[in-house]
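Just one protein chain is left out here, and the rest sit where they should.
Coming up: chain A.
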């Protein structure tokens, strides 16, 4: 049976295989952008994604390099007609995630 969410599946599979993330969250925000002019005629429902990736693979890489790494994995999906139109990325290492957690809790306290 064909998947209902081929793009999301592709993101999950490719990111998991290449980056072994300790955390991978994929949010499909396409419905928020369905009224955009460039989206007229698109029925895929999988055009706008927000992806949070925590991975050791990002260590000692600056943010642009991290994003390029992910863009590279999804090159075909982004280039395809009716493919991924926008991809919001949050790319951090486990250490940075931990630091952020401590900071968030300090702010809450």
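What we mean here is this: contacts are C-beta pairs under 8 Å (C-beta built on N, C-alpha and C of every residue); 3 or more make two chains touch, one makes a residue touch a chain; residues count from 1.
We adopt the following convention: contacts and distances are computed from a predicted model.
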Just go with whichever of "Monothiol glutaredoxin-5, mitochondrial", "Symplekin/Pta1 N-terminal domain-containing protein", "Transcription factor Tfb2-domain-containing protein" or "E2 ubiquitin-conjugating enzyme" UniProt uses as the name of the absent chain. "Monothiol glutaredoxin-5, mitochondrial"
For a quick check of understanding: of A:14, A:61 or A:90, which residue touches the chain that isn't displayed? A:90
Write the list of chain A residues that the hidden chain touches. 33, 36-37, 63-64, 67-68, 71, 75, 78-79, 86-90
